[in-house]
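Missing here is one protein chain; the remaining ones are kept as they sit in the complex.
And now, chain A:
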Amino acid sequence: MTEAIVKNIDNACETAEEFTKVFYKQVDNNRHLTSKLYLDTGLLVWNGNGITGNDKIQKFLMDLPASNHVLKTLDAQPISENLVSNKLTYLIQACGDIFVLGKLITIVTKHTKIFKKLILEVVTKFLRSV
């Protein structure tokens, strides 16, 4: 492994930590601002429901009941730059619990993100409740 690849692995992990912290804080506490984390053409898949586009994602999120996310595991890998037009892209998988209306839903989420101008943007977000 070249040093660049190793650095990228480290970076993926640190980005994942930072990103999930920001992301779930927004979803739980500032839901109305969450869509700023998505690209204009971003995709959100929620339990098999696909939502495309920043605006629609925002609306979809606002219609969900209030939530509280508790992260239990986090994993991240870099995606080969050749595949994504040389943009720094990471695959992040976060697992944990969502408390919705006092009920516990175990979830798995995945984010593919592009690092652009130091702004995190989610290309796709995926959620599946277990």
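Convention: a residue touches a chain if its C-beta (ideal position, glycine included) is under 8 Å from a C-beta of that chain, and two chains touch if they have at least 3 such contacts; residues count from 1.
In the analysis below, contacts and distances are computed from a predicted model.
Peer 1: Considering only the chain that is not displayed, what protein name does its UniProt record carry among "Exosome complex exonuclease RRP44", "Nuclear RNA export factor 1", "Mediator of RNA polymerase II transcription subunit 20" or "Signal peptidase subunit 3"?
Peer 2: Cross-referencing UniProt, the chain left out corresponds to "Nuclear RNA export factor 1".
Peer 1: Even though one chain is hidden, which residues of chain A still touch it in the full complex?
Peer 2: Residue positions of chain A that touch the missing chain: 1, 6, 9-10, 13, 16-17, 43, 45-50, 60, 63-65, 70-80, 83-84, 91, 93, 95, 97, 100-101, 104, 106, 108, 110, 112, 123-124, 126, 128-130.
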